[in-house]
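After the structure tokens below, expect a handful of questions from me.
Removed from the display is one protein chain of the complex; every other protein chain stays in position.
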Amino acid sequence: MPERLAVRKTYKLFIGGAFPRSESGRSYPVSSPSGETVNASLASRKDARDAVRAARSAFPKWAGATAYNRGQILYRIAEMIEGRREQFIAETRDAAGVDAAIDRWVWYAGWADKIAQVHGGANPVAGPYFNLSAPEPTGVVAVVAPPDSPLLGLVSVVAPAIVTGNTVVVLAAEDHPLPAITLAEVLATSDLPAGVVNILTGRPAETAPWLAAHMDVNGLDLTGATDPELATAWERDAAENLKRVLRPSPDAIDWSADPGTGRMTTFLETKTVWHPKGV
Amino acid sequence: MTAVIQPTDLRAYLHGLPGVDKVGAEQRAAMLGTRSIKTTSKRAALDLAIRMVDLTTLEGADTPGKVRALCAKARHPGGDAPAVAAVCVYPSMVPVAAEALRGSGIHVASVATAFPSGQAPLPIKLADTRAAVRDGADEIDMVINRGAFLSGRYDQVFEEIVAVKEACGEAHLKVILETGELATYDNVRRASWLAMLAGGDFIKTSTGKVQPAATPAVTLVMLEAVRDFRAATGRIVGVKPAGGIRTAKDAIKYLVLVAETAGETWLDPDLFRFGASTLLNDLLLQRTKMATGRYSGPDYVTLD
Partner (left out) sequence: MSFFEYAPAPESRSIVDIRSSYGLFIDGSFVDSVDGKTFKSVNPATEEQLAEVVEGSPADVDAAVAAARRAFDTVWGPMSGADRSKYLFRIARLIQERSRELAVLESLDNGKPIREARDVDLPLVAAHFFYYAGWADKLSHAGFGSDPRPLGVAAQVIPWNFPLLMLAWKIAPALACGNTVVLKPAETTPLTALLFAEICQQADLPPGVVNIVTGAGETGRALVEHPGVDKVAFTGSTEVGRAIARSVAGTRKRLTLELGGKAANIVFDDAPIDQAVEGIVNGIFFNQGHVCCAGSRLLVQESVQDSFLDALKRRMSLLRVGDPLDKNTDVGAINSAAQLARIRELSAVGEEEGASRWSPACELPDRGFWFAPTLFTGVSQAHRIAREEIFGPVLSVLTFRTPDEAVEKANNTPYGLSAGIWTEKGSRILAVADRLRAGVVWANTFNKFDPTSPFGGYKESGYGREGGRHGLEAYLA
């Protein structure tokens, strides 16, 4: 009996909840879990533009969702990543990394309805005023995903940005895009609203400058920008509309370590509301 | 040209007035209290304040002798100080005051309508009013029915004011809101409009028998009300803060409040009064200080 001929997968972009090919029609070769070379979409600046548009239109509803709802949706995603555990292990060849990624996602899911209590609160002003500070999401965040630790690293930059209500455009690791695409498939079938996470495969060196300079992007996570010169150039571009920038770490990141809240707070704004107290 | 507002639904009308933010109103009043008045203006302000005083005695222990002494002081407060606006007494003392003030141009004001609580049947309040007018009062300071106001019976309050106004005849009617019992500035604003709509010639803060009495913020809200009432109807209603204004410094702060809120039209004894007893002496002391350059003392003003 001859061996069954496998159905091969086409790897596409993830924009606005759909899986389009790059508008440029380009692709680039990457290796599949089974070792053969497959084609991944090579995103263009126009794909980046479309992804920003999708992220922007998803933002008000996602930011306005209740924290409990966002937490529920994120936890559900963790369940679904768990369901695809074997596939992720095949794609990353790193079982411990996949498990850690699932646990990390669960950890961030739980932050949804706690971050405002930890980072906000009442301020005892010297006057007859109610005064409350609460964190709010920054907006659309462009994320250059780390090239190492393809799933754990990816999850560790995406989850903290969206759990607080931001929407993201993620530039997947150039050489290991497949876990990102599989994650996109998880997200597409989860309850996450379309456009909250958009994933572009290809060359960050090509698309990141467009995102860094994009005037409708509010934050830029350069964690995966390993070339210091490029990182500096992108940070400089980001200054044009005062994006909140998370710089690449000067040292190698231990993705298994406690991440703290910094990745969330970098893309949070504090809003303070005053109101007089009087009968 | 005056336009008459006759709301068919008083409650809807009064509750449709803009709200008053307590903190903001108090801050505005406090800020105006920081205005600094110097020399010439201060001198004129002191004399104006004296001319605005309703020199008041409202004690159970009042006697004809006490009232006559007060009237003498009203005519000649001291030195070349001008006479005060009015002497304000209980109805039983009106004949005495009217006699003592005859020919002086000083008004005889009387509290009526079962002052200070207002807790008497309407016919008694009206009889009280008519008696005071008959005996020579040309200004009547009535109290509103706060119980009725606070329980939302605005029509009742309105009709009582209308009835008292009618009983006043030619006498001017000052409507005491007793703001210390109204609890909120929103209520002060509503009561002010209610009193003006019902025909009051003046709105007055307090009886002086309830704390807090007049405050700058309450007076600010009432000044806003007369300003807006004039804009809406063309009719000018006066304002009288009463109780708790004891110093010349306070009085001048009130005048600033008047000038910057209702406008200078109201800087007139026909439109703004101080209901006070001890204020006059401090105004006189400050006046003397300005004239002589020395601080004066209580031995140099009369006790009445």
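Letters are used for the chains, namely A and B, taken in the order the chains are written, and counting of residues starts over at 1 for each.
In this section, a residue touches a chain if its C-beta (ideal position, glycine included) is under 8 Å from a C-beta of that chain, and two chains touch if they have at least 3 such contacts.
What you see is a predicted model, and the numbers here were worked out from it, not measured in a lab.
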Answer key for A:Glu174, A:Asp221 or A:Glu235 versus the chain not shown reads A:Glu235
Quick one: which of A:Ser133, A:Thr226 or A:Ser256 touches the chain that's been left out? A:Ser133
Which parts of chain A face the unshown chain closely enough to count as touching? 64, 118-119, 123-127, 129, 131, 133, 138, 218, 228-229, 231-233, 235-236, 238-242, 244, 250, 260, 265, 269-276
Where the missing chain touches chain B, by residue: 18-21, 23-25, 27-28, 34-42, 44-45, 48, 221, 224, 255-256, 259-260, 264, 267
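Throughout what follows, only the chains that are shown with their structure count from here on.
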Note which residues of chain B are touching chain A in the complex, please. 21-24, 26, 183-184
Within the complex, chain B is touched by chain A residues 127-129, 276-279
